[in-house]
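Note that one protein chain is taken out, while the other chains of the complex remain in position.
We call the chains A, B and C, going by the order they appear; numbering starts again at 1 in every chain.
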Amino acid sequence: MADEIFYWQALNRALDELMAVDEAIFILGEDVGLYGGSYRVTEGLYAKYGEWRVRDTPISEGSFTGLGVGAALMGMRPVVEIMTVNFALLALDAIINMAAKVPFMSGGAFPMGLTVRMPGGVAKQLAAQHSQRLEHTLMNVPGLRIVVPATPQDAYWQLKQAVLSDEPVIVLEHELLYFSKGQVDETLPPPPPHRALCRRQGRDLTIIAYSKMAALAEQAAEKLVAQGIDAEVIDLRSLSPIDWHTCAESVARTHRLLIVEEDCRFAGAGAEIAATLTERCFTQLEVAPLRLGGLDIPTPYNGRLEAQTIPQVEDIVAAAKQLFN
Amino acid sequence: MADEIFYWQALNRALDELMAVDEAIFILGEDVGLYGGSYRVTEGLYAKYGEWRVRDTPISEGSFTGLGVGAALMGMRPVVEIMTVNFALLALDAIINMAAKVPFMSGGAFPMGLTVRMPGGVAKQLAAQHSQRLEHTLMNVPGLRIVVPATPQDAYWQLKQAVLSDEPVIVLEHELLYFSKGQVDETLPPPPPHRALCRRQGRDLTIIAYSKMAALAEQAAEKLVAQGIDAEVIDLRSLSPIDWHTCAESVARTHRLLIVEEDCRFAGAGAEIAATLTERCFTQLEVAPLRLGGLDIPTPYNGRLEAQTIPQVEDIVAAAKQLFN
Amino acid sequence: MDRDQALAFLHDMTLARAFEERAAQEYMQGNIAGFLHLYPGEEAVAVGVLHACEASDYIVTTYREHVHALVRGVPAEEVMAELFGKSHGCSRGMGGSMHLFDAERRFMGGYAIVGETYPVAVGIGYGIVLKDLPEAVICFFGDGAVNQGTFHESLNMAALWKLPVLFVCENNQYQIGTEIHRHSAVPEVYKRASAYRIPAERVDGMDVLKVYEATQHALQQIRAGTGPQLIECVTYRFRGHSMADPGSYRPPVEVKAFQQVDPVEMALRELSLAYPSPEQIATAGPDCLLRLREYCLDQGHLHEESIKDLEQKVQAEVEAAVQFALECPEPTMDDAWDALLCNRNGEVLT
Partner (left out) sequence: MDRDQALAFLHDMTLARAFEERAAQEYMQGNIAGFLHLYPGEEAVAVGVLHACEASDYIVTTYREHVHALVRGVPAEEVMAELFGKSHGCSRGMGGSMHLFDAERRFMGGYAIVGETYPVAVGIGYGIVLKDLPEAVICFFGDGAVNQGTFHESLNMAALWKLPVLFVCENNQYQIGTEIHRHSAVPEVYKRASAYRIPAERVDGMDVLKVYEATQHALQQIRAGTGPQLIECVTYRFRGHSMADPGSYRPPVEVKAFQQVDPVEMALRELSLAYPSPEQIATAGPDCLLRLREYCLDQGHLHEESIKDLEQKVQAEVEAAVQFALECPEPTMDDAWDALLCNRNGEVLT
């Protein structure tokens, strides 16, 4: 039986195991070294691998992410930590115009073994500038892969797969997941990084979610039992590419679809999910797919208001019920 | 009868008329002054209003856009030209984390009369780094308004409305539209900036498009007549907010929806349009809405390949026919 | 520095210290959440700089800005209420600790993305020139912020167009856990200004008078139309980076050494008209400042009583602020939508 560890520990273990065997891997970011990482993900690695392989950087997101691009072009496997996704706005040229495009523009002559990890999402009253969600922006960039692990096991698997990939991979970690616990079994063979996971089987309704919302959707599903609704819950695990097959197969069975995301609803990730699954499952759908997303407003600092801007378990329950009216 | 002028001239006229009466308006960007603007939009204004009101900047997109934010906070009306949308990736912190959020974070105590103009889209073999489309990213940002004028008349109207607005407005101009011609009547009262325009009425099918694709959709609609399909063509004119009423009303009549966009299809603007109109019009739809978008690949330099990555008139015709199979 | 001014400084610094320590307590109580970046140790910078400004000058600052707001005159009640996320907070509960604003006092905000203060300040400076006014902008930033690209871009533009901006580096020698020698190839921040031909000076940021004088001088130059200036204030924060940071990356001796040059203590010393001699300072030993304070008191330039009075007054101010914040109503979602849409000026979208 595998032990229960924190999400951050699963990420830490993945990095440690890989760095021990592959010298091409190095970590860089603000306070990843001596300090051990804002969310402890790189704890202990500086002492073990030294400052060149665990590099504390100045506050220069655009350039240290670009540094990762350069190093990846020559065959290294840089793991860039952008302290939070909010600062990734400063690194989007490096991610979108460089990492995602340079190998293509060279006609396919260079690898891009770059991994960019970013904690994000609405945490606890960090206010509008520190509550970004960026999945929609990154999804629209061909050439990037995006994983959104929701459990320690997935964090362990997907980070390992990301680091070993020759494609640029963005790992979106939710700030409120770092101190969630779960089993991590290193001996199990991992599923493909983009494979969606059915977290709960059900007959009446498909709820698709990812990252922190996957757990909330599961809780909502348990509550829905009392209302006589048996919901299937799918955790996407990957936002680019998306495992459409698993999703469509579920919708074809349940005939109802609820999509839950924390991102602002307007032009959020859910829009793509709803649009594609409508195309694929139109005739099987009883009602229009429903998107439950964040409100289209910057995140207020006030805690009660903050909570009202993103889906809560009760909101998911209510939305699910709406699909049966 | 109003005269026919180029799209760039319409923009130029809008700026000139406003600057003559409002001293709070100033323009800044690379080569907007002495050189007259890469696409001539600011031609003649440097000579007329001087270097302080038409300011040539260094190549510092992040900071000169941020300069616009600062000036807007104190009540000025800066009009920032980002030479092309591709460089806006360097200015997204200023646009997303500052312009869109600062007035909100202050509790509503400051105006944000900032206008950011950006030419964009796939032009003629400018390769992957110079063929960005950024609408999806900007749409997901509450607090921003986004207009996408497709004609000289709209360019004239919408730029004027943008500059006079106290909300931050992004004006997305298509590089291939600057030298298109059309009538501009300054005496007509403008419609609200977000109002969609029905460019062609039809009974069988609604085609929703914007910017350059609106004209292509119209051409496709003319060709579809020969196939016995009478298509309605809606030019969105604004991507945030979207005039859902006009769109939904059309779909309710035609029962079929085709969305055409140049942006990469996956998580592009079309996803939001399809998802929302499915929600609003589910029972009126005969078939699932279809999105025709750019391929999910960086834009190749080679001209033939480039053309294959974005919708052409024939592709629109073919997609429309598909909705009747 | 005359006695009145010294007392004003001392008041603000004492209030600053008390306010921040109370904020820390309220955070532990759960009345304040989010990231809370406190200022103890650095008070001489905000107080010295802001006392040298005019009411018509604009202030642009970072997430570590409670004290800047207080010194600028934003009532302690409104600052505390904002930390509590309440509707009478200076940002109506929408911004919180990192985003204090006050339009009336030209307090143009706390910015939480490192490096944002530069372009905002430059933009305001540009507007001032366009309007041809004798105003200036004060732009605060940390030592870690110096490596952000906007520093370079903005200082170049400010210098190129001779904008009336005073750049003030609060060099507390740490970027969270990264010491300045590990983040900057040139750790003397003021030297970087030469790349833009901006006059720059390094001052002892633990000495409020020096900060005040340097600011006065710089603002004189700026108002004379010679373009931007930069002041680097070398200082230290006594606490961790934020309430989430234990600060264990700093050697205890380092923290202690700086506590011994505590600017509040130094301001007290300033009140003494008879300065201690260098010998006296040299022989004062590790608790030199405490001893100096006693020495000053002995000289009769400042009475035990007046210090106690001041401390009580300040405690009452802070207490009142907390009471106000506690009693203040929470904002509603309507308030939030209003904050977002008020610049729409009533335009109704249909």
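In this text, a contact is a pair of C-beta atoms (placed from the backbone, for glycine too) under 8 Å apart; a residue touches a chain by one contact, two chains touch by 3 or more.
Note that the structure is a prediction, hence the values are computed from the model and not measured.
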Ask   = Of the chains you can see, which ones touch the chain that is left out?
value = A, B, C
Contact residue for the chain not shown (choose from B:201, B:227 or B:308) = B:308
Task = Check the options A:44, A:111 or A:190 and report the residue that touches the missing chain.
result = A:111
Request  = Have a look at B:56, B:186, B:230 or B:315 and name the one touching the chain we're not showing.
outcome  = B:56
Request  = Based on the whole complex, identify which of A:32, A:45, A:73 or A:216 touches the chain you can't see.
outcome  = A:73
Residues of chain A in contact with the chain not shown = 23, 26, 52-53, 55, 57-58, 60, 62-76, 78, 93-94, 97-98, 102-112, 142-143, 165-167, 192, 194, 241, 245
Inquiry  = Counting contacts across the full complex, list the positions on chain B that touch the omitted chain.
reply    = 30-31, 34-35, 38, 56-60, 62-63, 86-87, 89-90, 124-130, 297-298, 300-305, 308
Request  = Considering the whole complex rather than only what is displayed, give the residues of chain C touching the chain that is not shown.
outcome  = 147-153, 155-157, 159-160, 182-186, 191-192, 194-198
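As a convention for this text, only the chains that are shown with their structure count from here on.
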Identity of the most central chain, Cα criterion = A
Key: Centre distance in Å when chain A and chain C are each reduced to the mean of their C-alpha atoms   = 37
Task = Indicate the whole-number Å distance between the mean C-alpha point of chain A and the mean C-alpha point of chain B.
result = 30
Request  = Give the residues of chain B that touch two or more other chains, as numbers and ranges in rising order.
outcome  = 62, 93, 97, 104-105, 142-143
Query = chain C: which residues touch two or more other chains?
reply = 91, 93-95, 99, 111, 113, 149, 336, 339-340
